[in-house]
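Missing here: one protein chain of the complex. Every other protein chain is in place.
Let's look at subunit A:
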């Protein structure tokens, strides 16, 4: 933790070191291994700036030169979702993981629910495929101008906006005990997007299609086991479990209307 909160930092910065224990992997197929790094402390540093420090001076705590640790990041302000990794056991964004607020040694590992590409770089393709599968968009293209769509009530817009904050970072899938090699569960993120687009006045016109995809195959909404880790882990505070329960209602209704309408 922040041991030096009461000590003037000017006197401490030169002496203080930060210890990182990083789970590394050279290729997608190779075995993961642990490498430790001892870095000089700088005020306000986060996990990304620590990884940059390793990149500048790729020497592990044993003094041996090593390959710099690979990671992904873009925005550095917790809105793009690229730098998600497991930090001290919790999946989160590395850019907003401040060293001052972390217990040491800081343990960093890739979100291994996803295929690991190298070191901390993971392949989140399954999430983007999931969005395609559930048609997480508003179809407005046509051969002629379709004109303005129906208006959305302000009350609805307010909660729908919260759902639109999803950045497909993958933290909810990593936190979910039902997203693993033994299941095909699509995960909370895509489900919440179905709720978002089914709530949109124009997107609503394709609501039944989206619900049908959640009810076919083995990767649908039934994979949720109600551990509710997703809603605790979501860095954007998206009410994922409310979305899933609401979709449980929608799919249940859809199941009965489909039976009795045919």
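Note that a residue touches a chain if its C-beta (ideal position, glycine included) is under 8 Å from a C-beta of that chain, and two chains touch if they have at least 3 such contacts; residues count from 1.
In this text, contacts and distances are computed from a predicted model.
Visitor: According to its UniProt entry, is the unseen chain "Succinate dehydrogenase cytochrome B558", "Putative spermidine/putrescine transport system permease protein", "DNA-binding response OmpR family regulator" or "Spore germination protein KC"?
Guide: When "Succinate dehydrogenase cytochrome B558", "Putative spermidine/putrescine transport system permease protein", "DNA-binding response OmpR family regulator" or "Spore germination protein KC" are compared with UniProt, the left-out chain turns out to be "Succinate dehydrogenase cytochrome B558".
Visitor: Out of A:77, A:154 or A:216, point to the residue that touches the absent chain in the complete complex.
Guide: Of these options, the touching residue for the absent chain is A:216.
Visitor: Could you tell which one of A:74, A:125, A:180 or A:257 touches the chain left off the display?
Guide: A:180
Visitor: Looking beyond the chains shown, say which of A:46, A:73, A:168 or A:229 touches the absent one.
Guide: Of the listed residues, the one touching the omitted chain is A:229.
Visitor: What residue numbers in subunit A mark contact with the hidden partner chain?
Guide: Missing-chain contacts on subunit A: residues 89-90, 175, 177-178, 180, 182-183, 214-218, 220-222, 224-229, 232-233, 239, 241-242, 245-253, 255.
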